[in-house]
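What follows is a short report on a single structure.
Some chains have been omitted; the remaining ones sit where they do in the full complex.
In this document, chain identifiers A and B correspond to the written order of the chains, with residue numbering beginning at 1 in each.
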Amino acid sequence: MAKHMEKHMEKNMIKVGIVGGTGYTGVELLRLLAQHPEVELTAITSRKEAGMPVAEMFPSLRGRVDLAFSTPDDAPLRQCDVVFFATPNGVAMGQTRALLDAGVKVIDLAADFRIQDIGVWSKWYGMEHACPDLVAEAVYGLPEINRAAVKGARLIANPGCYPTAVQLGFLPLLEAGLIDTNSLIADCKSGVSGAGRKAEVGALFAEAADNFKAYAVAGHRHQPEIRQGLTHMAGQDCNLTFVPHLTPLIRGIHATLYAKLTQDVDLQALFEKRYAGEYFVDVLPAGAHPETRSVRASNICRIAVHRPQGGDTVVILSVIDNLVKGAAGQAVQNMNVLFGLEESLGLTQIPVMP
Amino acid sequence: MAKHMEKHMEKNMIKVGIVGGTGYTGVELLRLLAQHPEVELTAITSRKEAGMPVAEMFPSLRGRVDLAFSTPDDAPLRQCDVVFFATPNGVAMGQTRALLDAGVKVIDLAADFRIQDIGVWSKWYGMEHACPDLVAEAVYGLPEINRAAVKGARLIANPGCYPTAVQLGFLPLLEAGLIDTNSLIADCKSGVSGAGRKAEVGALFAEAADNFKAYAVAGHRHQPEIRQGLTHMAGQDCNLTFVPHLTPLIRGIHATLYAKLTQDVDLQALFEKRYAGEYFVDVLPAGAHPETRSVRASNICRIAVHRPQGGDTVVILSVIDNLVKGAAGQAVQNMNVLFGLEESLGLTQIPVMP
C-alpha cells in the first residue's frame, strides 16, 4: 500500500490534540480530522494504550494516521491550538484549566460543561464539579443556535447526541412561540454506538441485535441538558418527557417529537425559513420521512414536520448520525467556527447509502 | 432424518385449513399448528404455488408438515372445522360466507372484518366491502377484552399487530377512566416482517438494515382500528396520534404510549390486577423495560408502566412478537377459545433468547 500523500505542511495548520482516543467518538474525530485540510494531528492520548500506533487499534486508519497513543503526561497538548476531550464524563474538567491557561482552546465532547446549573449537573453525573467557573464561561456548542458565542469562546461544551437531534427539531417552533411548552414529548431511538466502546453485556451483539427496548424512562442525563436548551429557546420553562430507546443500528439517532400547537401556522415554511442558511440542517419536503441512513457518516441533520390529520399535534422527525452531528462532526464544526474557517470545511462527506 | 412421530389420529382432532400460506403469517401458523396437540392440518392453499410441498418453500418445516399447497378450488376447506385466512386484505370477505354457510368457523388474519364502520373501512382499504352484514356479526378477536364474545362466534376478525400492542397497553387506564382521551400518543416500532413477504425495495436487507425511519405519519390503516378499540374501552371517543416506525428487527413490536393522567393512582397495582388472570399478558415489575426479544417467537405481551419524575404523563411500554401475539399466535389463541380448549394450548413455547 502506497502511503497517502502528506498534506503540505508549509501553511499554518491548526495543531490538534485528542485526549482519550480509543472510543468511538475518538476514532470518528480521527477519521474527520485526518481528512481536514487545515488540521495537523499532533497528539492523541490514552494512558492504557500508550505506545500503540493508532492504526493498529483501528485498521481503518492504516496509511492515514501515523500517530501512536501517548500518555497524557507525555503528550504535547499545551503546544496544540485546540484539544478535544473524547473522554468519560469528569475527565475534561480536571485538565481544562491548565490548557486554557496555556492558551489552548478546549472542546469537550463529554458532559462536563454542558449544564449551567451545577447542582443539577452533580445530581445527574454523580460527582462534584471541579470548576464551576469554567462551566459559566463555557459555550454550548450548537452552532445553529450559538454561532456567535462559539466564535469567541475558549471552551466549548459539545452537545450530547440526543440533545442535538431534539433541540434542532423543536427549535423553530419554540423560537416562534407556537407550541405548548408544558407537554413536550421526545421519543428517541439510538444506535448502539451511542453506548460507547466499553465492554458491557447489554451492548453485546447477541443482546442488542434483533432487539428493541426503551431504557432509563425514569430519568436520563440528557433530559436536563435538553430541557435547559429548550427553555433557553422558548424564553420560558419547558416540560419535557424524554424516552430513549436502543435500536439495532450501529450509528444513527431518530427523534420523534410531539407537541401541541397553540396557533395555526405554515409549519413547512417556518422550518424551511429557519434553516435556510444552515449548511448542516436539511428540511425535507412536506410529507417526507427522514431515514437515519440518509445522514450516515455525515454531519447533516435532516428534519421533517408533520401535522397528522390536520389536528393540533405537531410531529417532528429529526435524524442525525450520533457519532458525527451528535459528537465528533459537531465538534469539528465548532472548531471551524472557533478558528474562522468555513464551517463545513472537512465535513462535506456525502452520507454512505446503502 | 427420521420422521416426526405422527400425532395420534384416533381422537377427534380439529380439522384446520389455511388460505394463503406463503407469507410470514402463513408459515407462522404452520409452525404453531403443526405443534398443536388438537389440530390436524387439512389443507393449505396458494393459487400460485399449487402442487409445491410446503416444506420445499419453508425448509424449517421439513419432516413436520407433509402438506402441499393446493388451489382454493381443490382444497377441502368446507370439510374443515376452522379456516384461517392469511391473505391480503380483501380476499377473506369474498370467501367467508360460503364457509360459514357450510358450518366452518373463520378466523381472518387480515383486516376485512376488523372495522365496524364500513365507510371508514372502505376509505382506508380502498375498496368496497363485499359483505357488511358479516362485519356486523364478526367478533374482534382480542381475547383479553372480548373472550366471551369470541367463544360463541362463527367469524373472528383477528386484530392487527400494532393494534394488539397498543390496545393492551392502554386498556387498564381507559377501562378505569384515568387518562385524558383527547391526547393519546402511540409511538410504535415494528420489525420488518410486519411488511410481509412481498418483494418490495423498501423491505430489502440493504434498505432496512442499519436504518430507522418513521412512515405513514400522515395516516396509517391501523389508526382507525386502534381508535375504534380505544373508544370501545373508554366508552367515549378517543383521539390518537399514531406514528409507526420501521426498525431493523425481523420480529417484534415495541409500543411506547403516552397519556395524561387525570387522577392519581397506583399504576403498577392497576396493571397487575387487570392482567392477573391473563396467561399471555405479563406486567413487569415497576421500573422495568420490556425488550422485544423477551417475547420472540412466543404469544406473550409484556408491559411496563412508568410515570417519569412523578409528573402527570404516564408512559406505557408494550412489546409483542408481531407474527405471534400480533398475528398467528393470537389467531390460534382465538381458535382455542372458539373450540373450548385451554387457551394456551399449543402456545406455551418459551421465547427464544438470545
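Convention: a residue touches a chain if its C-beta (ideal position, glycine included) is under 8 Å from a C-beta of that chain, and two chains touch if they have at least 3 such contacts.
As the structure is a prediction and not an experimental result, all values here were calculated from the model.
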Whole-assembly copy number, given 2 chains displayed | 4
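By our rule, only the chains that are shown with their structure count from here on.
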Enumerate the contact residues on chain B facing chain A in the complex.
-> 183, 185, 187, 189, 191, 206-207, 210-215, 217-219, 239, 241-243, 245, 247-252, 254, 256, 258, 260, 287, 289-293, 296, 306, 308-309, 311, 313, 315, 317, 319, 354
